[in-house]
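Every protein chain of the complex appears in place save one, which is left out.
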Amino acid sequence: MSSPFHSRVAGALVDDNLHIALNRVTSRFTTLRLNALASLPHADSVRDRARAIRAHTLSRLDIYLAQFADSVEAAGGRVHWAADAHAANRIVAEIAKAARARTVVKGKSMVSEETHLNPALEAEGITVVESDLGEYIIQLAGETPSHIIAPAVHKTKEQVGQLFHEKLGIPLTHDPALLTAAARAKLREVFLTADMGISGVNFGVAETGTICIVTNEGNGRLTTSTPRVHVAMMGIERLVPTLDDLSAMLQVLARSATGQKLSVYTSLITGPRRRRPSKQSEGGPGEPDGPDELHVVLVDNGRSRVLGTRLAEILYCIRCGACLNICPVYQQIGGHAYGSVYPGPVGAVLTPALEGVEPWPELPQASTLCGACRDVCPVRIDIPRMLLELRDAGHRAGQTPAWLKLFLPLYQLAATQPALFNFGAAAARWITRALSSNGWLKRLPPPLSGWTDHRDFPAFAAQPFSAQFKNHHKGAKTQRNTKDSS
Amino acid sequence: MKTDRDSMLDRIRDSLRSAHLPSANDSIPPRTWPAPQLDSAALADSFAREASTLGVNVHRPSSRDEAIETVLTLLREIGANNILAWGDDDLCLPEVGKAIRAAEIRIVDPNVSPDSTIRREQLSQLGGPLAGVTGALAGLADTGTLALLTGPTQSRLASLLPPTHIALLSISHLYPDMASFFVAHPDAARNGSNLVFVTGPSRTGDIELTLTVGVHGPKTIHIILIDAQNNR
Partner (left out) sequence: MPPTTVQLFATCLIETLRPSAGMAVVRVLEGLGLTVEYPDGQTCCGQPAFNGGAWEDARAMARHTLDVLSRSPAPIVIPSGSCADMIVHHYPELFADDPKYGPLARDIASRTYEFSQFIVEVMGVSDLGARFAGKIVYHPSCHLLRGLGVDDAPRKLLARVNGLEVADLPGAHECCGFGGLFAVKMSDISGAMLDRKLQNVESAGAQTVVGCDVSCLLHIGGGLRRRGAKVETKHIAELLASDERGAMNDE
């Protein structure tokens, strides 16, 4: 197995540090989530309703998106429509240039990772500083996030300490409190001097044109309050119709993500800061602080196309990360092994959905379909169903390995012709029994050798079940005959 | 020429013809469980309990004078000579503003210019104060959350930049949860550019999931619960 995916997986499986980190984050978050949901009255009904809200909104996405855009503009914001990643990056760069922004501070935005915004801005000579601590860490390290909620989860505190020592010049320490304080000081400078702030959007509210941004650190608030210009990048599917619907989504988001009842800061931003209806003589804005310009960049980048497919359900996702934490595959390989911006179960569906199966043949296969993700999803997304749909698409695209392409039709033939099935089973019985010792085989030939790399394989049973059953019945008939004749 | 907006909406409409959206209905189903009903005392107790669990310091003064004294004592303990603060009338107890000034504590001008150069200078001044004093639009009892809304004399930064945030909240502004708050305040989001729900002090677990408090936002929060019945 030599594909890039398999190399990444192989590397991850022997990375002890990664394993310690993954165990820590996944087990902690899964426990916290369970506790947080246990303390939510009517949790099942709340989740059902959250699902209904997402489904309904997407079924009328054109209407709600138009309403949202109109409401943002009515509140004094500007709306930009980005058909794809290239357009999104171009729009943001143009806003930055018009604002003469030299330094941009960023809150966490998965959409901006998806469009690879940072390099596009840097190519224009703009300095971009990530303000979420996890994102800041990986930016310093030149890496990509490995988890949707905790981007630097794969790093030990020793690794972070070394990184800060090298890049920030602080004395070597691995005390998280000291490291955080160092980041706070550095980033505070950036917050107070950056010309432009870029954020993501957790939810847009159609009725009011409100964008809701959820963070714990305060970087989301600062990014969207101190700079003169605020750019909010939003995937077009991240909408809810009303504030009441927003409250319903917020009831499950933080609980599913980190086990908190609510994240520390839930910011509802409606337009740039208010201007007092001004007479000529009254100078100055209506609010003392806040950005003077708000730009909402609506990013499609394949979402409108996915909406028309059997994979549309993946657009219900609210990016809580619960599926990552519970996934037994993610727990073994971590986020980077997936090779995609969105890792874990959601990424295994979303990435090939947005980009096609051709560049991502392994992602839909990297699952046992155990269903744990569907169990924990706050909006009950049926990820296994969509992984199967993607496997169907992959098979039709010819991605099935050669040996399976050969084997499956043969197996199908045998399974529909019992005599052939029995013959094939008899042959396998003969071969495995001949090659086995003490009833087991230690090595199967390729392409099945993957099995015996990790476990023994049993020889086929001496007598198949069907034959044993017939004997059992014969014996019973004989008994009955004997009884009857007595 | 079709606008980008029209193109995108057309693409969406096209897709909706063949969309497979399980559980989608024509309208959003109503809640099938009853809305929480709590009396004022129960709301206050729940709020105080939830906020305390998050490490918030909750004060329940038994008189207006005690409330004012609490604020002044906290500011003295921190050694805050200049602070950020909302306008007097936004503080739940207007006398607090007067008392702060009487104690010779300077309230820094919160206004930030749209001009980049002046703005930078002003922001660096605003980064100095050790405490911010605000009122609150509301409190949410199920999560110990403060709802803060921007206004002409209600800055965002007062509850964000200083390491200590002191909030005065009237018990009569407590709601059982966010949904009931929005029922009572349907225009809240429209009335100000920023409505923020604050649930505890700023925190992160990004380094090995070790909890660190006071990252970019305030490290310490004091909520002074004001009971109108105690106004003397």
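For reference, chains read A and B in written order, and residue numbers begin at 1 within each chain.
In this section, a contact is a pair of C-beta atoms (placed from the backbone, for glycine too) under 8 Å apart; a residue touches a chain by one contact, two chains touch by 3 or more.
The structure displayed is predicted, hence computed values, not measured ones.
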item	value
Shown chains that the omitted chain touches within the full complex	A
Options A:E124, A:E189 or A:D375, residue touching the unrepresented chain	A:D375
Residue among A:A74, A:A185 or A:A415 touching the omitted chain	A:A415
Residues of subunit A (touch criterion as defined above) contacting the omitted chain	1, 6, 9-10, 13, 328-329, 332-333, 362, 364-372, 374-375, 388, 390-396, 400-401, 404, 408-409, 411-412, 414-416, 418, 421, 425, 428-429, 440, 442, 447-448, 450-451, 453-458, 460-461, 463-466, 468-469, 471-473, 475
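One rule holds for everything that comes next: only the chains that are shown with their structure count from here on.
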item	value
Separation of subunit A from subunit B, taking each centre as the mean of its C-alpha atoms, in whole Å	30
Touching residues on subunit B, where the partner in the complex is subunit A	3-5, 7-9, 11-29, 31-33, 50, 110-112, 114, 116, 119-120, 123-124, 126-127, 140, 142-143, 145, 150-157, 160, 177-179, 181-183, 186, 188-190, 192-210, 212, 214-218
Subunit B-touching residues of subunit A, taken from the complex the two chains share	21, 24-25, 28, 41-42, 45, 49, 51-53, 55-56, 58-59, 61-62, 65-66, 69, 75, 79-83, 87, 100, 131-134, 137, 150-153, 155-157, 160, 176-177, 179-180, 183-184, 187-188, 191-193, 195, 205, 208, 210, 216-219, 221-222, 224-226, 228, 236, 241, 243-245, 247-248, 250-251, 258, 260-274, 276, 284-290, 292, 298, 300, 304-310, 312-313, 380, 382
